[in-house]
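All protein chains but one are shown in place.
Chain nomenclature is as follows: A, B and C, assigned in order of appearance, with residue numbering initiated at 1 for each chain independently.
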Amino acid sequence: MSDGPDLEALFSLMVRMRAFEESLASLWRRGLVSGEMHLGVGEEGVVAGVLDHLTDRDGLALDYRPTPALLAHGVSPGSIVLEVLGHHDGLNSGHGGHMHLFSPELLATSTGIVGSTAPLACGLALAARRLRPGSIAVGFFGDGAVNQGMVMEAWNLACVWQLPVVFVCKDNQWAATTRTDRLTAGSIAGRARSFGLNTRVADGTDVEAVWRAAKPLVDDARIGEPGILIARCRRPSGHMLDDTLSRTVRNPADLLRMTRESMTDQPGLSAVRHMAGLTGTIAKAIGDRWLPHRDPLRTAARRLGDRAEALERAARAGLQRDVDGALARAGVAS
Amino acid sequence: MSDGPDLEALFSLMVRMRAFEESLASLWRRGLVSGEMHLGVGEEGVVAGVLDHLTDRDGLALDYRPTPALLAHGVSPGSIVLEVLGHHDGLNSGHGGHMHLFSPELLATSTGIVGSTAPLACGLALAARRLRPGSIAVGFFGDGAVNQGMVMEAWNLACVWQLPVVFVCKDNQWAATTRTDRLTAGSIAGRARSFGLNTRVADGTDVEAVWRAAKPLVDDARIGEPGILIARCRRPSGHMLDDTLSRTVRNPADLLRMTRESMTDQPGLSAVRHMAGLTGTIAKAIGDRWLPHRDPLRTAARRLGDRAEALERAARAGLQRDVDGALARAGVAS
Amino acid sequence: MTGPDITTAIDRAIAQAMSADERILVIGEDVPALRRTLLTRFGPDRVIEAPISESAFLGAGVGAALGGLRPIVEIMFIDFLSVALHQLVNEAAMIGPLSNGRWPVPMMIRAACGGGYGDAGQHEQALWGMLAGVPGLTVVAPSTPLDAAGLTLSLLAHDGPSILLEHKLLSEMWMTELAGTHREGVEFDVPETPPEIWPASLQPVPIGEAIVRRERGEVAIFSLAVGVHRAMQAACELEQRGTECTVIDLRTVSPLDVATVCDVAGRCEAVMVVDEDYGPFGLSGEIAAVLAEAGIHRPFARVAATGVIPYAVDLEREVLPSVPRIVAAVERLVGVD
Partner (left out) sequence: MTGPDITTAIDRAIAQAMSADERILVIGEDVPALRRTLLTRFGPDRVIEAPISESAFLGAGVGAALGGLRPIVEIMFIDFLSVALHQLVNEAAMIGPLSNGRWPVPMMIRAACGGGYGDAGQHEQALWGMLAGVPGLTVVAPSTPLDAAGLTLSLLAHDGPSILLEHKLLSEMWMTELAGTHREGVEFDVPETPPEIWPASLQPVPIGEAIVRRERGEVAIFSLAVGVHRAMQAACELEQRGTECTVIDLRTVSPLDVATVCDVAGRCEAVMVVDEDYGPFGLSGEIAAVLAEAGIHRPFARVAATGVIPYAVDLEREVLPSVPRIVAAVERLVGVD
């Protein structure tokens, strides 16, 4: 056994995740899915690199981008497809939808409330320690969530209760339409370290780097030393499908149209000055979407060279079969 | 003008505070005051050393030990006495009581909810910046409060909004019956620094040290650089008057009596082992109460030498006159 | 929709108030993007973006109000208020009374609420019943853009804490953003709303005044927000089926317009509440209580959210009040079966 990750397996897993998110996006765009749709596109490297260290006795507290982790943890893609279609055979009989996917068997919960996963992971870890010694819990959240009080409270709790927990902060530098660096004082890593959390920072677009950073965190957590992984990643599909920023990025003139009203009775210059921050944000959003070289799948594929294509094809085909099966069951065309 | 504090004035102020807390305690013990009674005995050095830098245009968010700061800020002791007596001429016509003392004129609010002062101080600071440029707000809380999410959220908010605010953490090492070091991961100062708060630690039992540490914090806050002072102090009158721990400290046999019940059906040894933490806590509580040399008043008095006694007498007499006046108004014997 | 949607209407009222009163400012997550019309007009010192720290920035709103400002604090969805409720219940609503009225807290919370577009339980609650139980807190949930704007003006002039709830189904902005209503094939049960004549200068709508939207007869239907439109539509159907309904738009949840509630109910033969909030322990109960206290005893029924709101379109429709549910309930109530 080698000490390193099995890049082929990780790559295949990431491809499955990506293909699944694309399926969800397509169902959403076809109008078959209700409500918001937040995807985990761009996070595959973080999720795959962490989940590879877990067993199905380990618990997961997931946010509103739960699908990649659920796939990796063993939840059937078909049951998720049926769920987001609102079908009674879905994972939660259509009661939960994409932000509330629950698998009690695999101890995986998800939530639409920012930051809530951190306390939930602490609780899953407490149960793990008492009922399943040696197992752990992992709580995922974003970089915006670190300013939610309960997240910081949970960091403290994990440390003083010595919980077998690993927090994973998927740092995509955005919280909805907001650049998080403007609103987060200090660094996330520095903040986490100040609690005494075992803290590692990794490039989330490099699944191997994530895997290596996560390994000691998971190992230490199993013996009651909590930790956190902070992994930079991207959010190429925006905060949620077709959100304001995505729409504005596609059509920046929108912004002017929307603000024209307020400009009329205002010295044009000061309005333009006031808008500078916002247009800066939009410029940043544009830049962030077209950086394909930060794609965790491409990075891994490059390393795999020739083998990548066949792996990708197989993974996509496998996933597609599952999705198609579910669509057929729901009577929806593929 | 010298650069240092006016120790005579600070000492006199601290004596007034102490004498006032003693009056409140006596009224409480006489059964004239309803509900809980938390005193600021032991905190005088912290409060006096900070408040000396403020003007009455600066705002205060105070916890449930608000009286020393209110005195220093200029609230009349008589109006507080009438308030805790539930008199209609009290500061808040008897509606608030000792945990909810409000002086809108002096921009001083208080609250019984742990940690709430930190966000409130941020808001007062925001108003200060817009309406009273150059003025600031100060938020006081305890060492237990730093684990309340909203406190850490407020630290972040202060930094990213560059608020003219100073937080003051009165670190008495206890939260009710709990030793806070057992439940606070890392150090408070380290945690605060990780947000980029201007952070200073001072010996809260030395009013001059507090004064010197607070000065640059207040000065910087006035130009929009938020900070925090962490000051170690004591809590010789316990969490609140006659609380469990105080009663147990006075009569440790109580503890045995109270736990006897559960011991009967339990192997005696494991019960004793389980109780070890608790008895350790109580031992610590005993030690903490009889350390008169950590009294901020004594420290200052020692430095003042001969002059202390006369100052103390004058300060006590002045305060007593105010209190007596209020008692007379309420028809209560002194 | 003909006039502005409810979101734009509120934004306009806020703009009007902000230009008249320097003390008003807006605090919230994503406000530079969400309130870009206000941002361009009033700048980042008065349209202040906040981190995802509801407790801190709601508390800062309270502190700012104490310090002399009149903040508008945006809690994106009312469901999220529960991470910060303490600052509302224990600070904003208590400092006034505990100071015996000496220190008012003029702060308005603005939040989107309500469901019917597939976000499910954690994002679709109304919660006005729970909030109205907080003493001294003004809670409004308008059903039309003009009322929303007018109530906004009143709340911004009011010297106490208040909550303005903006139902997402009435907001083009939120429905586009969250539900992707521009997608083909997507159909949510968004009610038709009547056209309004939009004035040049907005006028305040008084707090605590209900309005009778339709006055016809036997059954008094009390509702608010989206429920009003559902009730109006149900009333049309019921008319054709032979039952005449009066529809009252409460507009303000608390303080409840007890006079109008009693007056209208007293003139009808049966009373019904249509409430998108949870049924038990909320608005519908309060209406029953004020009627019973006033000695107005009428056959009574309620159509409310029957529990946690599920995701799937069909399940969601069963749980939320809908026109068919209202029609059926009214007919049961008046004994047409």
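Going forward, a residue touches a chain if its C-beta (ideal position, glycine included) is under 8 Å from a C-beta of that chain, and two chains touch if they have at least 3 such contacts.
Computed from a prediction, not measured in an experiment: that's the story for all the values here.
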Which residue of B:S79, B:T117, B:S135 or B:T184 touches the chain not shown here: B:T184
Contact residue for the chain not shown (choose from C:D159, C:E187 or C:E293): C:E293
Candidate in contact with the missing chain, chosen from C:G3, C:P44, C:P97 or C:P204: C:P97
Where the unshown chain meets chain B, residue by residue: 28-37, 83, 86-88, 94-97, 99-100, 111-115, 144-145, 147-150, 175-178, 180, 182-184, 240-245, 255, 258-259, 261-263, 265-266, 270-275, 277-278, 281
Interface residues of chain C (partner: the chain not displayed): 55, 79-80, 82-83, 85-86, 88-90, 93-94, 97-98, 100, 120-122, 129-130, 132-136, 254, 256, 271, 278, 280-289, 291-293, 295, 297-302, 307-308, 310-311
On chain A, residues whose C-beta touches the chain left out of the figure: 59, 61, 92-96, 100, 102, 104, 107, 109, 111, 113, 116, 118-128, 130-131, 137, 149-150, 153-154, 156-157, 160-161
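In this section, only the chains that are shown with their structure count from here on.
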Identity of the chain that, by mean CA position, is farthest from chain C: B
Chain A and chain C, separation of their C-alpha mean positions in angstrom: 33
For chain A paired with chain B, centre-to-centre distance based on mean C-alpha positions, whole Å: 43
Touching two or more other chains - residue numbers and ranges from chain C: 50-51, 53, 55-56
Chain A, residues touching no fewer than two other chains: 147-150, 182-184
